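Showing chain A:
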Amino acid sequence: GCNSSSTSNEGEPDDSTDDNGTEETATGGQLVFGRGGDSTSLDPAATTEGEAFKVTVNLYETLINFGEQDTEIEEGLATEWSTSEDGLTHTLKLREGVKFHDGTDFNADAVVYNFERWKAGDKEQFYYYNSQFGDKIDSVTAVDEYTVEFKLNTPIAPFYKNLAMSPFGIASPTAIEEHGDNFFKNPVGTGPFKFKEWRENDRITIVKNEDYWQEGLPKLDEVIFRVIPENSARLNALATGEVDLIDGVNFSDKETIESNPELQVFERPSLNIGYLGLTSTRKPLDNKLVRQALNHAVNKQEIIDAFYAGAAEPAINPMPPVVAGYNPDVEDYEYDPEKAKELLAEAGYPDGFEMELWAMPVPRPYMPEGQKVAEALQKMFEEIGVKAKIVTYEWGTYLEKANAGEADTFLLGWTGDNGDADNFLYVLLDEDSIGSNNYSYYKNDEVHELLLKAQASSDQAERDELYKQAQVIIKDDAPWIPLVHSTPLLAGSANISNFLAHPTGSDLLSSVEIKN
Partner candidate 1 sequence: MTQAPVLDVKELRTSFISSDGEIPAVDNISFAVNKGEILGIVGESGCGKSVTSLSIMKLIPQPPGKIVGGEILLNGEDLVPATEKRMRQIRGNDIAMIFQEPMTSLNPLFTIGNQLVEGIILHKKVSKKAAFKIGVEMLKLVGLPRAEQIMKEFPHQLSGGMRQRVMIAMALSCDPKLLIADEPTTALDVTIQAQILSLMKDLNKKLDTAIIMITHDLGVVAEVCQRVLVMYAGKVVEEASVSEIFKNPKHPYTIGLLQSVPDVREKKERLYSIPGNVPKPGTITTGCRFAARCDKVQERCLTEDPELYKQGDGHYVRCFLHASGGEI
Partner candidate 2 sequence: MLSYTIKRLLSLIPVLLGLTLIVFFMIRAIPGNPAQIILGQLATEEAVAELTKQLGLDQPWYTQFFLYLSDLFSGDLGQSLRTKSPINEEIWPFLAATAELALCAMLIAIVIGVNAGIISAWFQNSWFDYVAMVLALIGVSMPIFWLGLMEQWIFAINLEWLPTSGRENVRAPIDAVTNFYIIDTIIQGRFDQLWIVIKHLILPSAALATIPMAIIARITRSTMLEVMKSDFIRTARAKGLRMFWVVYKHSLKNAVIPILTIIGLQTGLLLGGAILTETIFSWPGIGRYIYEAINYRDYPVIQSGILVIAVIFVLINLIVDLLYAVIDPRIKYN
Partner candidate 3 sequence: MAEVLLKVDNLKKYFPITGGIFGQKIGDVKAVDDVSFYVNKGETLGLVGESGCGKSTTGRVLMRLLEPTAGTVEFDGKDLTKLKAEEMRRMRKEIQMVFQDPFASLNPRHTVEKILEEPLIVHGIKDKDERKRRVKEMLEVVGLNSYHAKRYPHQFSGGQRQRIGIARALMTKPKLIIADEPVSALDVSIQSQVLNLLEDLQKEFQLTYIFIAHDLGVVKHISDRVGVMYLGRLVEITEAEKLYEKPLHPYTKALLASIPIPDPDLKQERELLKGDLPSPSDPPQGCAFHTRCSDCMEICKVTRPELVEVEPGHYAACHLYNK
């Protein structure tokens, strides 16, 4: 297992520090956070995994922060920032007097060190850096001890939003050097909590950072992230008080939890889309009419009522409405099996056809019950004469095969990283993204042009307009059946207060309080 390398000064065994801690502070207390999977790395830059960020967001801080429950930008480790006219130079003023958990100072050199480290790595090592910034950052320099200057090759429209993403948490250069390859197991940041122990597939323990720069934070003494893979088992553990807070709550349990006075439900604002991809290179889905017909066949509200307990809204566009650039004027294909049949007949399939419908084997926030949604869809398609065979693989294979275009239709979804439209439309539907996140092999030159243009622009209004145009085209082409924007649920004991679920899925726990 992973031994605790407690950064506290006392060299005493863990339990004694632990006990002292609880006795000393009046607030404090311990929060056990039950979740579905373990982190694979605690070096946020080196991973793409949501489960990792859930922990690292509490260990590291980013230069810019998102809002408490939105993706607006706020002060983080940087207190002021400014952009040059041409949009190519960004200057950030850093917070003073912040220390890393290992006692070293946070300053401009540390920021530069981190960026250079990421820049030196390739896409495999530091995915988000390469996808969000990549070669577009020319240089990062320390102007003085607390000022950093970024020079870009081309403007990056969502530059600050990107900086606020969890992967760009600033780590202690000393610790990076010291731990080398094992840094991912020994995280050192400036965040409200310090890393204590990691037992793989079981739990990660983080403890209060006594020297945190924000007065009075964090409230908790200790947070334990505990792995309970099964959703219902996790809820059971919450109900019996073994854990205090859980994510991945089945929508179907919402009512039960709400009716229990000892529990409460938290809703995570939606920043996601769940959809059924229609691989447009595969027969007969290469026919637009067929794709539209399938769109007409789906009763989204029924799915939402049955599997989301109403905690979702039907998706019309490939991005959630909260994201700037959302086009509210696009109309959805209404649920109309007759129409669907007509379209099919028009496309040359009056008797329907057979196809595969791939269902995700794992619960995701945008689709906690992929298998069941698939079953419901299967039934709906049957109504219009399309026989869908439900197919599933383990998650790794699933993605790989879908990526290779082997699926006729497949369930999938996306949770936004930074709340920018680019992070949905370009990433998911641009032809550049075929082979990465464009699983449906959708290709439309017009859309491609619009998206590239939006990417290059730093005028938000112009960008919004471009994205709106793109959505209209995409709607007509129907490369997907956009299904839902879910409001993922969390649940906690009634003792918890001040917990705010963040749309990105990484929840900062510094102001959470618990009455024991």
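Basis for inclusion: all candidates are chains of the complex that A comes from, given by their letters.
Things worth noting here:
What we mean here is this: a residue touches a chain if its C-beta (ideal position, glycine included) is under 8 Å from a C-beta of that chain, and two chains touch if they have at least 3 such contacts; residues count from 1.
As the structure is a computational prediction, the values presented were derived from the model and not from experiment.
Note on chain A: across 1, 2 or 3, the candidate touching it in the complex is 2; the others do not touch it there. Chain contact summary for the complex, chain A toward candidate 2: residues 1-2, 13-15, 30, 32, 40, 48, 122-124, 127, 131, 181, 184-185, 197, 199-203, 205, 224, 226-230, 233-234, 236-237, 239-240, 242-243, 393-397, 399-401, 403, 436-437.
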